[in-house]
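Only a single protein chain was left out; the remaining protein chains are all shown in position.
Showing subunit A:
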Amino acid sequence: MADGNSDQIGGEVRPNIQLPIYLDYQATTPLDPRVLDAMMPYFTGKFGNPHSRSHSYGWDAEEAVEASREQVAKLIGADPREIIFTSGATESNNLAIKGVALFNKDRRNEIVTVVTEHKCVLDTCRHLEQEGFKVTYLTVKTNGLIDLDELRAAVNDKTVLVSVMAVNNEIGVIQPIAEIAKIAHEKGALFHTDAAQAAGKIPLDVNAMGIDLMSISGHKIYGPKGIGALYVRRKPRVRLVAQMNGGGQERGMRSGTLSPALCVGIGEACRIAREEMAAEAVRLDALAHRFHDKVKAKLPDVFLNGDETQRIPGNLNLSFAYVEGESLIMGIKDLAVSSGSACTSASLEPSYVLRALGVEEELAHTSIRFGFGRFTTEAEIDYAAETIIARVSKLREMSPLWEMVQDGIDIKSIQWADH
């Protein structure tokens, strides 16, 4: 079956599809071959240290790094001097939140964020709570978006930073960033957004949207792993305490020798994203709809998690009622997807993001995140849809819950055991 040459589903021979089909583009993306081409010279011939000032090896490397900085800046409407290279979005989020909080700690000591943020934001905030900061975790509505009135009530003149992700990594919903920034600024707070899932997917403009700090990841946009960027506004200047001390690189905000190859990689990835974003969004939207329509046509009781319209086109988080997510993933080995539920970890808890949406636990246990991207084809979409339909049908045939529902029994009326 997994020979990658041809495959049979229902007696039909399939064209070349490489198995398993990669549908986990929110976890990471493959390097775009154009990005690799741009990076290659900087591993061997042009290997200089960009901080060397006394010879051409250093100058060439520096020139490449600065050209890349400009590409990153252009993607989000920033000035190149506002871009700090980091090791990835996790480091960018740490630097932004800890850096701003610690710099201003004598003046303001409250932070506002959201329960559905990525773990690296939540964990950073937890750490700051131990350091004496007060953190407010906003809840989300059933569509995954925050309530702006709740935000307004949470921000006050002690708030130093509001940090809200632009696009959620599990359910793909887009938060109203510009409105959030405005509310933060009304009270004199700064606004940071984790844009790891948003940059290169939706248009972002730091000035039009009032963003003071923004985290970007290289490997979510077909660039290399191990590099990210943090946008830090210059006018008015946002100041932060460096989390990495050393030679004072990156304007003193992040010491350490830069990797020109990785910088070139994220720069080229940003350039391609800027030029192709609009066309890619249309293509991904069509692919996602094709997949969703096929699945819905054959399977009842499939629910989309997160807002239907305020979302990036490359993400569908679906709950297949009456089927358990982990057993579904086990049955679709031809598809590289991830479960909304964290059942594969020792916790056996459903996703905290879906729970925050108020998705019932039994449905949260049945969800799968499908991520489509630059290299996803229509043939892959069709194969994936058929695979899902076949496996969900099979598992429902052996699901006691499905049987009860077919018999007209209300599952909620049953006295289930404690858990």
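A few notes on this one:
As a working rule, contacts are C-beta pairs under 8 Å (C-beta built on N, C-alpha and C of every residue); 3 or more make two chains touch, one makes a residue touch a chain; residues count from 1.
Keep in mind that, in the parts below, contacts and distances are computed from a predicted model.
Not every chain of the complex appears here, and the one that does not is recorded in UniProt as "Iron-sulfur cluster assembly scaffold protein IscU", selected from "Carbohydrate ABC transporter permease", "Iron-sulfur cluster assembly scaffold protein IscU", "Sugar-binding protein" or "acetolactate synthase". Among A:D123, A:E326 or A:E386, only A:E326 touches the chain that is left out of the view. In the full complex, subunit A touches the hidden chain at residues 322-327, 330-331, 341, 343-344, 346, 348, 350, 360-362, 365, 397-403, 411, 416-419.
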